[in-house]
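Removed: one protein chain of the complex. Kept in place: all other protein chains.
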Amino acid sequence: MAQFSILITSAPHINDKGLSAFRFAQTVLNSEHQLQGIFFYQDGVHHANALQINPSSGFDLYQGWTNLALTHQCPLMVCVTAATKRGVLSANDAADHDKTAVNLSAPFEALGLGELAVLLSQSDRLVQF
Amino acid sequence: MTQRHITIIAQQGPYANSAGQDALDFAMAMANFGQHVNLVFMHDGVFQLLANQHAESIFRKDFTKCFAALTYYDIEPIYVCQRSLAARNVSPNDLIVGVETLDEVGMQALFKTPQHLVTF
Partner (left out) sequence: MNHVITFENRHIDTDKFGYLLNVNDWQPELAEKIAQLEGIELSPAHWEVVNFVRDFYLEFNTSPAIRALVKAMALKLGADKGNSRYLFRLFPDGPAKQATKIAGLPKPAKCL
């Protein structure tokens, strides 16, 4: 049995990496292995934007991440610096910067890269998408 | 906290996007939290290591000045792929100090240790 972590650095919608990451996460969670957490960095933070409207014909990846996190208690960690730079704001960050809108909420969490260091120290395998 | 080896590959040029800065921030954060970090420049990433850049003239912050501070994060030496340098006609003499050039044997040795691998 191995401990996995996933790092997502690519934006949703521009290619299939997000979906690949999701299917990989599902596969790990349904195997004898464990998934320590999923960390979103660089353009990957757009996955955490709660204001994405999914066209009804396609798979709703945002909802997918949310369900996966709630079903498996798998943390969805978002780099706060990368996210705020791209306008993906938790309630705390919106207040800190005098912004009126909030579009990052649970189960996604805005955190520092230091949290990823902790995650990696507990993981045997990191897979980047 | 268990210390892991984390190898970060920077493979894009310095200013077309923020990948270089992101790799650097990533490296410093992992080291600041006690992880063992290797930073390797290959492909167009080797251009990040050119000495005497003047990024301010194109309205960019010169993040490459920070490479000289990596010794304080125990990220040293910085590695660069010899083959990538040769393919771009860049001489090791054109690079900042503190960079170790790795031939193919050296590159292979670097990836022998079990580790996490992240690419920017």
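When the chains are written out, they are named A and B in that same order, and each has its own residue count from 1.
Everything that follows uses one rule, which is that contacts are C-beta pairs under 8 Å (C-beta built on N, C-alpha and C of every residue); 3 or more make two chains touch, one makes a residue touch a chain.
In this text, all values refer to a predicted model and were calculated from it rather than measured experimentally.
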Inset, instruction - For the chain that's not shown, point to the residue among B:9, B:28 or B:78 touching it. - result: B:28
Legend entry - Which of A:48, A:79 or A:118 contacts the chain that the document leaves out: A:79
Inset, instruction - Against the chain that's been left off, what residues of chain B make contact? List them. - result: 25, 28-29, 31-32, 34, 61-63, 65-66, 68-69, 72-74
Inset, instruction - Over the whole complex, note the residues of chain A touching the chain we left out. - result: 79-82, 84, 96-98, 111-114
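Note that only the chains that are shown with their structure count from here on.
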Legend entry - Of chain B, residues touching chain A in the complex: 1-4, 6, 18-19, 22, 25-26, 29-30, 32-35, 116-120
Legend entry - Residue numbers on chain A that touch chain B, as the complex places them: 7, 9, 41-42, 81-82, 112-114, 116-118, 120-123, 125-126, 128
